[in-house]
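Got a structure for you, written out below as structure tokens; questions coming shortly.
Note that one protein chain is taken out, while the other chains of the complex remain in position.
Read from first to last, the chains carry the letters A, B and C; within each, the first residue is number 1.
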């Protein structure tokens, strides 16, 4: 789960990370109050996409008087597909220099990972490798001030900045641990008035750990239909094609998209119906696919834990209750295969056993429908 | 630093340890309110000594009406040298069984240490060894629920109680770590209504770590003069003899008490003036000794980091400013010994070089003064 | 022969009295796995599927000499179960639960490293050694047969698809191992390949990878040392960046984890990378010639 900048700043501020004065702004009138309170400020769109600045999502208001007009320009604007509903007014910093620092997990090393750069303010992927300092954290040791101080010296920082950087990395690692973060990022980490201050911040929390962070507000990211399917407990991603896809298992679902694309088709979604889903959730998932108005629905099942007869029952249930008004291609093999295939056959649906053949047929039907 | 029971309970309650409903009571009127709110309650004297119950520091009030009278019996009473100024009213438990559990540090093993007993409600030293289960914590691993559950099975607990005990030990260890505790103890750990609940609690915090627990109220334990000398940053303990003692270093101060006692004298205090104290604090410490009206003052210095001339100057300063109206025995050897001895000699004070001889002389003078 | 799991392992099932635990205990025993005990606090002394249930791993290890354990507890209790196993001497640990917090997984794998224990998962289908007639996992029993191919996969169902195709093509397996779909898991491709290298019966290895992370790229550096033919199928060719494709680990983030990068690295290291899952069996047959 990604947190909005203002929420990330709140968490970091509580942890002792220096952040500029700021407050949330939902209306032009609040923008005026905010600038009156904190002085000249940046009004920043609170959306979960990068590159807000370039896209016009950050503007400055020098006086309370001009703040409402500036706020109005951003509030309600469309930013890379997201509507801006909230701003964060933050005291304008007199930035001398921009750095970068983040804590994340290095999957390969199975360890926390700190990355810092002497060049900040741009995406870290765009920074020259020579400007980046990387360091794994030994979870047996954690992060103490010397750790970040050593990184600071490697970045060419010295004196006060090195000391502040050491304290900062310790605190960021604390947040990473305490909040089960996938990413804690400060970019840019500004030098202002000779001191470090977090000018922008990202905090992404491990979805699997949300149950132990009941205090955090829930931020739902996704299209309306994505949110709906996820509420069913299923993994779902909306794409821009016309063949709706359901498979069991994340790998199988990805492979199914791949197969469809391989034969020239365009997947409309990713849907993992789960490794061992039973009739009801499978039917619900299928219902969602129907509601998306695809040209074709392609169900690809390798029955391991999933039982093929359960899948067949789910398909028939959806056809009876709400109807399936588009062509349906079913590939069904594995546990209870025969029972499932027979159930479908009785209802006039023929199931494929080869994934390749089924995928090709789904693509063919979609082309026919165009 | 020892916390009062009600403070310990507050900390434990926040950490998720089950505690009975309770509230602080400072007056008989408040006792009435408390019992009205929480029902039949134990009124417990908040003092930092064990064995309150036997000493009459815990009494029950069944109704709000009888509560003020019961409270009056305890408030203001003298309990092992402490005046009771505050009570804790706690809902009376219907106790089925009493257990014991604590987390502390095993110095020898250099590890946290969990101790539990199937017999609670008495001092753990008085419990039969066979009833006690002991277990070290590997700090690399910490305490997870299985740890306490295994201890619970060893205590003969089962089912719900074993599960609750596992969760409890995890939380107690969390408190031990988070609060830099020297001791977290629940005794008795009651079984009431089939569940575990902390009937009494002790929480002692490492004095050296108080700086990172600014939120904890400070509880000062000691005689007025002990508190005063400790404010000077010196280690001081008041004893019941008549020879006031100052030495540099804790070991030396202990050895000085031993020497005085060896020759038949009775030390009036323990005072470690520090391994490297300079003139001013040494003079202040000496001033306190004077104010205690001892029969003799015995200063025993082995100058390592401490400079003998500094000690001499401190002695002379105190004599000039406030006077030293009792016999003074000084033993002075080590760094700058000659300078120190000469300074004292000029002022008519002769210093000893042998600790044994000096101690014997201090004892002789004290006997003379009786 | 096989890797990591042999018929000699004495296996515990943590969370055996739950639905999943009970079902898979039955399946494992049907396959031949030597399940010697189950753990379910408060149910010690009972039996499930004819297997004794213990209150704690400690009791079970004491009574049965178990050295392996498979965990079927809810994600929130996975860390406790894993540490209970590791601290009581279990040295082969299969973690089935999904949605285990990554910080918990880091703690588990770090501790296992210190103790010299092997962790498979979390969020894995487990491990099966057909030639040894034993498994610790949730994979269907009938799709495997003994043979010369080692399979290591990130994903469950997809690996079933491929293992079944191998079996149908007459290509049996030494061991099939699921690394798990989470960002942090006990095994890496490299650690598993390293085991396959030492197993004389494994003559070719199939890697089933997917987008996300750099595990495949890192593995490519090991292929030369492996010295055995490798066929790789990678899922996620059609997946867009920035979207989590089911597995917590299957996401192309900030330019890392693209299929292109993985395919290039593996091909350059001499692996045969096939485009579609149904091409794996033929590629393996060729590799074994």
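Note that in this section contacts are C-beta pairs under 8 Å (C-beta built on N, C-alpha and C of every residue); 3 or more make two chains touch, one makes a residue touch a chain.
The structure presented is a predicted model; accordingly, all values stated were derived computationally and were not measured.
Taking every chain of the complex into account, the omitted one touches A, B. Only one residue in the set B:114, B:133, B:175 or B:247 touches the chain that does not appear here, and it is B:247. Only one residue from B:95, B:219, B:255 or B:324 touches the chain missing from this view: B:255.
The chain that is not drawn here is touched, among residues B:216, B:239, B:324 or B:339, by B:239.
Considering the whole complex, the residue from A:29, A:62, A:144 or A:227 that touches the absent chain is A:144. For the options B:57, B:166 or B:267, the residue in contact with the chain missing from this view is B:267.
The missing chain lies against chain A, touching residues 140-141, 144-146, 149-150, 153, 158-160, 162-163. Contact between chain B and the unshown chain involves residues 105, 107-108, 110-112, 123-125, 139-140, 177, 180, 182, 206-209, 211-212, 235, 237, 239, 247-255, 257-262, 267, 270, 272, 275-276, 302-306, 333-335, 354-356.
In this section, only the chains that are shown with their structure count from here on.
Dropping chain C from the picture separates the other chains, by touching, into A | B.
Relative to chain C, the most remote chain by averaged C-alpha coordinates is B. Looking at contacts between chains, the pair that accounts for the most C-beta pairs is A-C. Mean C-alpha positions place chain B and chain C at a centre distance of 55 Å. Work out the mean CA point of chain A and of chain C, and you get 27 Å between them. Taking each chain's centre as the mean of its C-alpha atoms, chain A lies 53 Å from chain B.
Those residues of chain A in touch with two or more other chains are numbered 140.
For chain C, residues touching at least two other chains, in rising order: 114.
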